[in-house]
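Every protein chain but one is kept in place in this view of the complex.
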Amino acid sequence: MQDFEYAAPASIEEAITLLAEPGANARILAGGTDILVQLREGLRQTALVVDIKKIPELGAIAVAADGSLRLGAAVPCHRIWSDARLVAGYPAVTDSARIIGGWQIQGRASLGGNLCNSSPAADSIPALIVEKATCEIAGPRGRRQVPAVEFCTAPGKNVLERGEFVVALSFPPPEARAGSRYIRFIPRNEMDIAVAGSGVWLRLDAAGKTVEAARIALAAVAPTPVAATEAAEWLAGKPASEESWKKAGELARRVARPITDLRGPKEYRVHLVGVLVARALATAAERARGGDRDPMVPADGRPSGVR
Amino acid sequence: MAKKRHVTTTINGEAAEFLCEPRQSLLEVLRDTLGLTGSKEGCNNGNCGACTVLLDGVPVDSCLVLAVEVEGAQIITVEGLASEGHLHPLQQCFLEGAALQCGICTPGFLVTAKALLDHDPAPSERQIRFELAGNICRCTGYDKIVRAVQAAGRKLQEHQREQQRT
Amino acid sequence: MDRDFNHSQVIKDPADRYQVLGTRPVRHDGVDKVTGRAVYGNDVKLPGLLHGRILRSPHAHARIKSIDTRAAEKHPGVFAVITSADFPDLRTKTAHLGEGAVDLAHLAANCLAREKVLYRGHAVAAVAARSVHDAEAALAKIRVEYERLPAVTWVLDAMADDAPLLHYNVFTDEMGRKSAKPSNISQHLHFEHGDVDKAFAGCDIVVEREFRTASVHQGYIEPHVSTALWNQDGHLKIWTSTQGAFTARQQTAELLEIPVSQVTVVPCEIGGGFGGKIAVYLEPVVALLSRKTGRPVKIHMTRAEVFEGTGPTPGSFLRVKVGMKKRKMHAAEAWLAYDAGAFPGGMIGPGCMCVFSCYDIPHARVDGYDVCLNKPKTQAYRAPGATHAAFAMESVVDEIAERLGVDPIDLRLENAAKEGTRRVDGPVYPRIGLVETLEAAKKHDHWRSRLEGPNRGRGVASGFWFNIGLKSSATVHLNPDGKVSLLEGSTDIGGTRTSVAMQLAETLGIAAADVHPQVADTDGVGYTDVTGGSRVTFATGLAAHEAGKDLIRQLCERAALIWECAPDLVRFAAGVFTHAKEKKSLTFRELAAELHETGGTITARATVDPQGATNGFGTHIVDVEVDPETGKVTVLRYTAIQDAGKAVHPSYVEGQMQGGAVQGIGWALNEEYIFDGEGRMTNPTMLDYRMPTALDVPMIDTVIVEVPNPSHPFGVRGVGETPIVAPPAAIANAIHAATGVRLRELPMSPPRVWAALEAALRREE
Partner (left out) sequence: MATVHVPPQMRDLTAGAAEVEIDGRNLRAVIAALDARFPGFQARVVVAGRLSPGIAVSIDHVVTSLGLIARVGETSVIHFVPAIAGGT
C-alpha cells in the first residue's frame, strides 16, 4: 500500500483546514470500504487520509421538531438499518443499507461514503434520490446544500470542490400513506454489485387505490444514478395496480443508457429496469398501505436480518 | 515515510499497545505486529471475510480497517472466543459437526457467527445464510456450517436457561 | 425454507463389522483450527524474514525485449531482485512427478517468464524487501520493454491455422507421433472401439449437440504462499502451502538443478487446493531470493495474482453424439477441445476417458485436443476434465430420455456401466457402484416427492472419476501408555489426518483418539505423493493399515518373550493378544506398558504403491426455480448420492460431497473468467468472480452408498472429486424441466438464461 499520513480531526472546521490546505493531497476516510481498496490497488493516490469518524456531528442521527431527519454522513450502514426511525420513515434507504456488501462491510460503510464514491452502481443513491435527501456540504466557503439527485456528475465524480466534504444527509418529514423501496438485481444473492437497481417512492390516496405522487431512480444503467422523472410523473393519478407498475417500468427504461461490461450486457440491463421498477413499486405500495414496514422481511422474501 | 503512530486499544479483553504506519491495516498489525495470526488474509479487499474481527461488537473486515483507527476500541478476534480453557459453543459445534475442512475460513465464520448469536441465539436458516454471506467458504458447501451455528445457538439458549434457573 | 430433509443417509454393506470406521470422532487437528492456532503458510515467522512481491505481465502475449531492474534494486529496503536469468538454463527436460510429468523448461518459464509473456499475470520478476510495501513500491521501478503480440483466449480460435502461435517448439503429439509444423495443439487423442460409423447407421435415434464452458478457478480461500531459507550450509528449507511436499521438493530441486536431498519442504496447514496447489509457482522464486539475500524470504500472493497467475481449469468446446437402438445406447462419438492455458498439458486426457465412462456403449469414438492459448497454465481442478465432459454427455442423455419418454434414471440404469463394462479407452471395470447410486436416487424422497410451483424443474445427472493410488508412507511409534503417534506425508486439506488415523485405530483395535497423527515434512516420513486424485484416505490409509500390521507383528514377538513361547503362537484380535495354546492374554494397552521391559520402543512403518483405487460414481438430483423475468436460477433442493466404498469418517465424506456439489453449482451458474478484447481478465476479485455464498445454496442432502472396493482391506474408495462432476449437467437438465429450454454453455448465468428464454419465446411467436 502507498505511504500516507493520517489525521482524525475532532471538528468540521479542523477537517476543512486539513483538506483545503494549499498543496494538500488529502482524501476523506469514513467507512473506508471503497477508499482503502482504491488506495491499495493504486487506483487513487493520496498523501493524507482524513478520518472524519471522530467528528460527533458526522456520527449523529437526529430528528427535528418538524419530523425531518438528519443523518451524519459517516454513520455506518448497520446503524442505519437498525434505526427504527429510518426503518419506518425511509425504508428505501434502510433497504439499500442492508445489502451494501455483507455484514462486515455494513459495519463500516456509510451513505456519505457511498455517495462520494459516486459509483453509477451505488445502491444507496437511488434510495436517497427518491427519499428527497439533501446533501449538506461543508467547505472553506461555508456550507451549502445539494439535492442527492444532483450530487453525482460522472462515474467517480461529483459536485464536491476542493476542501469540501459531505457532513450530513437530511430527509424531509415522512409523509402519510407513503412507501418506498430499493431493490437491485445481482447474480448472487448478496455480496455483489448491482447489474441494475431501482429506488422508488410513492404516496397513495386515502383509499390506498390511487397513486397521488411517485419518484423513481435507477442505479447501474447510466454514468450516474438517474431519476426516471417521466415514469414517476406518469404514475400520478394512476390506479395502484400491477398494470401501472409495469407501465411505469417500461417508461423508466427510457432513461436507461447502460454499457455492456462484466456485470451484464446493455439490452439485459435495460430490460431489468422494467422488471425492477415494477417490483419495487409493488412493495412500496404495500408499505404505503402499512404492510411490510420492516426492511428485514421485505415482500420479495429476502431473508430476515438481525433485530 | 509517514512516522509510526502509537495506538492503545483492547484486544480480546486485554489492554494492547502497538506502533504502526498509517497505511497498515488492522489485519496486518494483528498478524505481523501482535502475532495474532488467527485472522486470515484471503482477498485483502473485503470480499471473503476470512479476516473478520469484532470492532466494538460489530463484525468488520480487518483488512479494510486502518490500525490507527482502532485507538480506544474494543476488538475481539478468533483467539478471544474461547475462555478459561473452554471452547465457545460455536467452536465446539464446528468441531462436532465437522463444519470445517481446510479451516482457513473458519476463524472468520466463527467471529461473524458469534456476532449473529449475540444478537439472536435462535436465527432461522435463511437468517444465518444471509448474515454469513460476507464469509466465503470453498470447501464445505456451507451445509455443516449452518447446522453448527444452529446447534451452537441451541447450546447458548440452554446455558442462558440454566443461568436463569440458578 | 427451514426444511430439514432426512439429510444424510449411509447405506452400509451388510457385512460391515467395523468398530472405528464409520464413526464420527472430532478431527485431531480440530481445536487448533477453531482457535486460530493452526499454522498455515502465511503464519510462518522467521527471524530476519524478508517479504517478496512479483511483477506480472500487463499483456496477454508479448515478447520481452528488455528488463531493467537497477532502479528497483536501489529502492530503500530492497535486498534483491530476480528474473528468469537467475534460473538455471533448463533445456527441454521432463520430470516425472508421480501424478504425471512436466516439461521443466515450461515449468520454469511459468515461474518467471523467459523470452515471452504468454498471459496477463505471467510472472516476470521478483523483489525481496524489508516489507511488502517496500517490495510493492520497488516493483513499480522495474522497467520492462514489451513487444506486444496478438493474443487468443478461446480454444477454437487458438486451433485455427492463422491463430497466434504461442510456442515454436510445441508440436502436435499423437501417442508419440509428432506433427511436422509447430502448433498450439499440443496433443491429439483418439480412442475407438467397435465399428462406430456402421453402428450409427443402425440407430433409430441419434442426438448430436455442441457445448461450451468457460474457464473457472479452483477458488481456494488461501492464496499461494511460500517461505524459503537457503542456509549458508547450502541446505534449502521451504515452508509452503502445497498439496504435495515431495512433489514441491522435486519440482524445486529440478528447476534449481540441486539434489532433492538438499531440499526440505515443510507442508504447512493448507487453506484449500482442489488440484491448484500441485505445480510450483513461488517455491523456486523465494528459494532464489533467499540464496541471493542470505535471509528467509516469504511471498504471499494477492487475490488478483491468484486469479491471473494460477489455476484455472480449461475452457472447452465439446460435441457429443449418441445413437440409440430402442432404449439401449448403441453408438457414441465425442469431439473435445480443452484449453491447456499457456503451456501444454491440460486436462484433455481425463476428459476423453470420462465422457462416456458412466455407460455401456458397444461402439464409441472420442477425439480430444489439448490447446495452448493466452491464459494461465491450466491446473487440475477436482476431477479435472470430467465436469466439462459430463455437462455435455449427461445433457444429451437427458434429451434422449425426453425423446424416448423414459424416466432419466431408468434410462441410465438400463445403460449403466457395471463390473465387466469396457471403457472407450480400453480398460474393463472391476466392481463399481454406479447402479447402486442410481437405485438409491430412484428410492430417495427427493426423486419421489412432487415438485410444486411454476418455473420449477427437477434434474438428475451422474458423474464419474477414476481415483488413483500412487505412493504413500506411514510411520508409527508406540508409546508405553498404549497410544500411538502416526507420521504420514499427505497434506491434510479436509480431515484426512483423521480418516487415516481411524484406519490405523481399526487395525490396532484402539480408539481413534488414541492415535496422534501428524503430517511430517519431507525428512520426517517416507516419500508420499500428492494429496490429489482422491487418493489419501485410500492409499495413505492403506499405508497406515500396513504399518499397523507391522506394529502388531512386533508386539506379538514381545508377547512371545513375556510368555516364553514362539511368536507364531501369539494371536491378535479386537485389541487383545492371546496365547494360542495356554490361557494367557494381554490387551494392547497392557502389552504396550511392557515396552521398555521387553526390548525398548517399537517403531512400525510401511510404504505402499497400491493399484486398484477403483472408480468413484455419483448421482445428483436438483430442483431449481428460474425467474422468467431475470433468468436467475435458484437452487431449491439438492441431493448428492455417491459410492464411497467404505465411508471411514462419514461426516467428512458428506463434506466432500456437499463441497463438491456447491463448487459444481458455482461452475454451473456464475463462475467464469471474463476476458476483454486484449485477453485481460476483467473480474479477478472474489466480488466479481462470484463463488457461491451461504445464501446462494440450500442444504445439500447426501446419501453415501457403500459398495466395498475389493482392492482395499477396508473397501475404501476415493470420494473427493466425483461430487463436482454431475452438478452442471443436473442443473442444466433441471432448467430445461422448468422452462423447456436447454442451456449448452457454462456458466448458465442470468443474462445467458434470460437470452435463451427470450430466443425461445421469439421462436414460438
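Which chain is which? They are A, B and C, in the order written, and residues in each are numbered from 1.
One rule holds for everything that comes next: contacts are C-beta pairs under 8 Å (C-beta built on N, C-alpha and C of every residue); 3 or more make two chains touch, one makes a residue touch a chain.
Keep in mind that what you see is a predicted model, and the values were worked out from it rather than measured.
Shown chains touched by the hidden one, complex as a whole: C. Although one chain is not drawn, the whole complex shows that of C:Gly426, C:Gly453 or C:Gly600 it is C:Gly426 that touches it.
Only one residue in the set C:Gly349, C:Gly618 or C:Gly666 touches the chain that does not appear here, and it is C:Gly349.
Among the residues C:Phe274, C:Phe356, C:Phe572 or C:Tyr673, only C:Phe274 touches the chain that is left out of the figure. Within the set C:Gln243, C:Thr639 or C:Thr693, the residue that contacts the chain not displayed is C:Gln243. Of the candidate positions C:His190, C:Lys326, C:Lys418 or C:Arg553, contact with the hidden chain is made by C:His190.
Residue-wise, the contact with the chain that is not shown comes from C:Arg382, picked out of C:His75, C:Arg382, C:Lys646 or C:His736. Although one chain is hidden here, its contacts on chain C can still be listed: residues 94, 96, 99-101, 173-177, 187-192, 218, 243, 273-276, 278, 347, 349-350, 352-353, 379-384, 425-430, 465-471, 493, 530-535, 609, 611-612, 656, 718, 720-721.
Note that only the chains that are shown with their structure count from here on.
With chains as nodes and touching pairs as edges, the resulting graph is complete, every pair of chains being joined. Ranking B-C and A-C by contacting C-beta pairs places B-C first.
The distance from the centre of chain B to the centre of chain C, with each centre set as the mean of the Cα atoms, comes to 29 Å. Per-chain Cα centroids separate chain A from chain C by 43 Å. Touching of two or more other chains is recorded for residues 1-3, 102, 189-191, 303 of chain A.
Residues of chain B found to touch two or more other chains are 21, 23, 44-45, 47, 124, 126, 129-130, 133-136.
Taken in their complex, chain B has these residues touching chain C: 21, 23, 31, 35-45, 47-48, 50, 77-79, 81-82, 87, 91, 94-98, 100-107, 110, 124-126, 128-130, 132-147. Chain C contributes residues 1, 133, 136-137, 629-630, 632, 669-670, 674, 682-683, 687-688, 690, 692-693, 695-696, 749-751, 754-755 to its touches with chain A in the complex. Residues of chain A touching chain C in their complex: 1-3, 102, 185, 187-193, 195, 261-265, 268, 271-272, 275, 303.
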